[in-house]
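Here you go, one structure.
Only a single protein chain was left out; the remaining protein chains are all shown in position.
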Amino acid sequence: MELILVNLIDGLVTGLLLFMLSAGLTLIFSMMGVLNFAHASFYMLGAYFAYQISIALGFWMGLLIAPLIVGIMGAGVERYGLRRVHQYGHVPELIFTFGLALLIEELVQFIWGKNQMPYSVPDVLNFTAFAIAGNSIPAYKIFMIFISIAIFIGLLYILTRTRVGMIIQAALSYPRTVEALGHNVPLIFMGVFGVGTALAGVAGVIAGPVLGTFPGMAFVLGSIVFVTIVIGGLGSLWGALVASLLIGWITTFAKSYNIAMSDILNGIGIPSPADLDTSAFRDLWTVTSPQIADILPYILMVMILIFRPQGLFGKRQS
Amino acid sequence: MSVPALQLEGLKKSFGKAEIIRGVDLEIGRGERHAVIGPNGAGKSTLFNLITARFAPTEGKVRLHGEDLSGLQPFQINRKGLSRSFQITNIFPRMTVFENVRCALLWAQGYRYSFWNLVNRSRQLTESTDAILDQINLSERRDLPAGTLSYAEQRALEIGITIAGGADVIMLDEPTAGMSHSETDYITELILKVTEGKTLVMVEHDMGVVFNLADRISVLVYGEIIATGKPADVRGDPRVQEAYLGEALETEQ
Amino acid sequence: MTDTNVKDPARSKEQITTDPSKPAQRMGAGSMTLTLTPWLIGAVLLAILPFVFTSNSALTIMNQMWITVIFALAYNMLLGQGGMLSFGHAVYAGVGGFACMHIMNASDFFASFPLPVLPIFGGLFGMGLALIVGSFSTRSAGTVFAMISLGVGELIAASSVIVVAFFGGEEGISGDRTYAMPFFGNEFLQQIDVYYLISFWVIVSAALMYLWSRTPVGRMANAVRDNPERAEFLGYSARWVRFYSFVASGFFAGIAGGLFAINYEILTEENLNTASSGIILLVTFLGGVGFFFGPIIGAIVFTLVQTVLSLETDLWAFYAGTLFVATVMFFPGGLAGLMMMHVPAFKLGKAGYLVRPYIRTLIPAAIGTLGLCALVEMTFHVRHAATGDTQMTLFWIPFDSHAILPWVIAAAIALIGLGIARATTPALRDAWNEANTAGDRS
Partner (left out) sequence: MKKIVKLGAVSALSLIVGAASAFAADIKIAFIDPLSGPFASTGTNGLHQFEFAADYMVNQQGGVLGGQTFEVVGFDNKISPKESLIQLQVAIDQGIRFITQGNSSGVANALTEAIDKHNRRNPDDRVLFLNYAAVDPALTNDKCNFWHFRFDANADIKMDAITDSIASNQEIERIYIIGQDYSFGKAVSAAANRFLSEKRPDIEVVGDELHPIGKVKDFTPYSRKIVASGADAVITGNWGADMLGLGKSIIENGFDGPIYTYYAAGSGITAAFGETGKGAIRLVSEGQINPPPTDEAAAYYQAFKAKYPDGNIDQSRISNTIGMLAQAIEAAGTADDVVKVAYELAGMEYESIWGGKVFMREEDHQAIQDIHIQEHTDEGITFTYDGSDYGVRSMKRIEMASMDSPTTCQMKRP
């Protein structure tokens, strides 16, 4: 019972972290119709910048400044890269961001080298907040939860209570109409791209110390962010939130409990083959849930795309 | 009386709460040239989309030569001999004019999904394509990418693609929209020429074109047909006058 | 010759430049002739290349190139011709290859037929997988297709380390090609034998894929790519057209996988993973999706970058990434598009106009770029080389990377080179317009 609670908290942390990435990505997608493959790369840049800043000015300045830099870089990418490619259509746009992801990874390796950076949790937060049945919950995780929720609330406020937010909201549903109404759509695009990438930057800053700051960090997270927004429904902020939490909890619980495939198969009435060691399906029978925990989201995505292509909360077919 | 070419029975369509088509019954006979007219927002294009299964109807049925089309996909309806054009030019912009037309011929000539035939080895295919290009006066543009043609030429190509497959029911959605006078005349001429002996259903704004071409006219207002009949009868119908035509007809006369 | 500068404005303004922003515009346009000449030239080239490069490593690199050529062409059946963006195409080649490897290891069966037939089995298995996946993934194009391909790709790649029986885990599956039935006495012991086997398959597959693009379903793939809705109103189901393209692409990808199995005699998880899928996308786009021969160029250039440039510099991936992003931004038609931009000028017989401006702009630009690369390499050396190791060699010139002079020289070369290129660009642009303008001025 206690373990369930602990897992709920852990899954929440993972899910909220994922949400910070997917929120920006889904906003960008709704506005511009482009899936930004380089989104996780901005997350990585956030972590690296924050590390660099934290050496000189400490963790908190890193948290403040790094997302700003990332956001400005993101806006620059939109202004000078994506906008140019936009005229060629969506596929080149997607391919552009794909190339950008490769390039950013190379760039990071060029500047910081290939090793993991010793970017660590600030001392103020380096203690155990509380423990549940011997499982300590680090204070930093609580901090991550608060930051993510604060950002979600802030985002919700901006989107629903401010003028800019209204325009963006309108653009989510009626992109062309907003343009027709005479709003400076390119500027909104740049802004949304900048904010979206800055959000990814924040995620990088706070995830870097716990998940590691290394050149492969974007790749590890990259495609899972896509999976999240596809499951949630492209363009839906709530969908992104629900899907993020869903993925966070599914993977956490799958890892925490050793559910063996043989048990499931036996449970539904298929007996284990007698010659398990030589059977062609032996690998299927010996699969356990922790083994496949991190590919569960992909299975979920393929299922969703087959049966409900617009995603859980999506309204528009892409 | 023979089976009508196209038959609409109690066709309805709602988007959410908005009812766009509110029960349309219509019969169009074989070889008839029928025009659907009506003010903006009356649901003319929606009606077209319902007939060709671009949208699924909320209620009601469409019959082609007496055969129920419910549940069929657009490509299946096309194979049954119904072909349409679009209000917004809808061609293959990156392919040549020649290929645009040839693609429209492939299914009709029985090539289906074959990958054992080479398209340019078939003389029949090339010849019929060229014949259609000739009909729509685009032979000179044969090898240009379709996207580079002028607007009127693209409209002509659109009509060419629509009729190429040899369908006997042709539906044209505003074939002269956005055209100059001379272009309109050119297209009207073309339509008369290529739909010879076929059933034609068209949506059109230009009353000149309508009265030139149509054997019968239906007037669609707020999702309902308020009148159907010979051009002269419709012209005289007071309800039509009131709802829509009044001014237009006066200027026309 | 007397009034050279008098021009007829009405005639000279008739531009027939290809719009570079619409690379695929010319795809399938014109040139429908099934001329044999390019194929014969290709076959002869393939046959004589080993006499030019006799070393085994050159053969190995060329083998890799031709395998990539087949794979990239197969990929372009989706991306270029069918408008389907796949992020997981490596799995079809991979599964085809794994199947071939298992056949190689089934010694009795394997010994009963000659090795050159083996790739067909790879193709069939690739096709089989494509049949299954295509049955649900081709219902729609665009994002949904791309995401399903990503998901399925990840799933199969991930299961490669779990399903050890078929994929052999991380070590993969290996075999020995020489156990096949001797083919006219040849046991394919040497690289050169394998080279000719692969060359044969390159010609055959490329020709088949070219012919495919000329069949009704191949033509309709283009139509569906451009306008799926219109295609539906022509009697073709966009879904089934995509499905057939997808299955055919899976077949040829499987052939590439089979050849991989023959050449390397080992298949691993690497043949399935997303990185491989990403690379083939990169290769194809770099070469140009708008032309049939684009992927061929892409495969050749990328293989050279990967195997040759990586011998020269650790930063090869950085340069490759830059090249790729620059291509997407400035030449979305890829290298093939870049080449075909010159066709109008050749047709007008005015290509000669371009030679001098090109020399004036491109050579300084190339030198300037090399200067930039030198700066990049030096920065990298200063940051990451061993302390005290200040000696480095660039372009066969050894020097001290911590001294000021090399930096000044490299910066000067970069600045001057790019400066000249910039200064001469307007002249190039004028020449370009002139060369592409019908009507003569001279």
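Letters A, B and C mark the chains as written, and numbering starts fresh at 1 in each.
Basically, a contact is a pair of C-beta atoms (placed from the backbone, for glycine too) under 8 Å apart; a residue touches a chain by one contact, two chains touch by 3 or more.
Here the structure is a predicted model, which is why all the values come from computation and not from measurement.
Participant: Which of the chains on display does the removed chain touch in the whole complex?
Facilitator: When the entire complex is considered, the left-out chain reaches A, C.
Participant: Tell me which residue among C:Ala47, C:Met339, C:Ile367 or C:Ile420 touches the hidden chain in the full complex.
Facilitator: C:Met339
Participant: Per the definition of touch given earlier, which of A:Pro215, A:Gly239 or A:Gly311 contacts the omitted chain?
Facilitator: A:Pro215
Participant: Looking at the whole complex, which of C:Ile300, C:Val328, C:Leu354 or C:Ala435 touches the chain that is not displayed?
Facilitator: Candidates C:Ile300, C:Val328, C:Leu354 or C:Ala435; residue touching the omitted chain: C:Ile300.
Participant: Please output the residues of subunit C touching the missing chain, sorted low to high.
Facilitator: The missing chain touches subunit C at positions 38, 41-42, 45, 49, 52-53, 55-62, 64-65, 158, 161-162, 169-172, 174, 176, 178, 189-191, 260, 264-266, 268-271, 293, 296-297, 300-301, 304, 306-308, 310-312, 314-317, 335-336, 339, 386-389.
Participant: Can you list where subunit A touches the absent chain?
Facilitator: Touch set of subunit A with respect to the missing chain: 3, 6-7, 10, 13-14, 109, 113-118, 120, 128, 131, 133-136, 138, 210-212, 214-216, 219-221, 224, 251-253, 255-256, 258, 288, 290-295.
Just so we're on the same page, only the chains that are shown with their structure count from here on.
Participant: Line, ring, star, complete or other: which describes how these chains touch one another?
Facilitator: line
Participant: Tell me, please, which chain's centre (mean of its C-alpha atoms) is farthest from the centre of subunit A?
Facilitator: The chain farthest from subunit A, judged by C-alpha centres, is B.
Participant: Once you find the CA centre of subunit B and the CA centre of subunit C, what distance in Å lies between them?
Facilitator: That gives a centre separation of 43 Å.
Participant: Could you please state the distance in Å, as a whole number, between where the Cα atoms of subunit A are centred and where those of subunit B are centred?
Facilitator: Computed from C-alpha means, the inter-chain centre distance equals 48 Å.
Participant: Which integer distance in Å separates the CA centroid of subunit A from that of subunit C?
Facilitator: 31
Participant: Can you list the subunit B residues in contact with two or more other chains?
Facilitator: Not one residue in subunit B touches at least two other chains.
Participant: Please output the residue numbers of subunit A that touch at least 2 other chains, ranges allowed.
Facilitator: Within subunit A, no residue contacts more than one other chain.
Participant: Given the complex with subunit C, which residues does subunit A contribute to the contact?
Facilitator: 35, 81, 84-85, 87-88, 90-92, 94-96, 98-100, 102-103, 106-107, 109-111, 113, 223, 226-227, 230, 234, 280-284, 287, 291-292, 294-295, 298-299, 301-302, 305-306, 309, 317-318
Participant: Over in the complex, which subunit C residues touch subunit B? Could you list them?
Facilitator: That would be residues 22, 24-30, 32, 34, 211-212, 214-220, 222-223, 226-227, 229-238, 240-241, 244, 248 of subunit C.
Participant: Inside the complex, what are the residues of subunit C that reach subunit A?
Facilitator: Residues 21, 79, 83, 85, 136, 139-140, 142-144, 146-148, 150-152, 154-155, 158-159, 162-165, 274, 278, 281-282, 285, 315, 317-318, 320-322, 324-325, 328-329, 332, 376, 380, 383-384 of subunit C touch subunit A in their complex.
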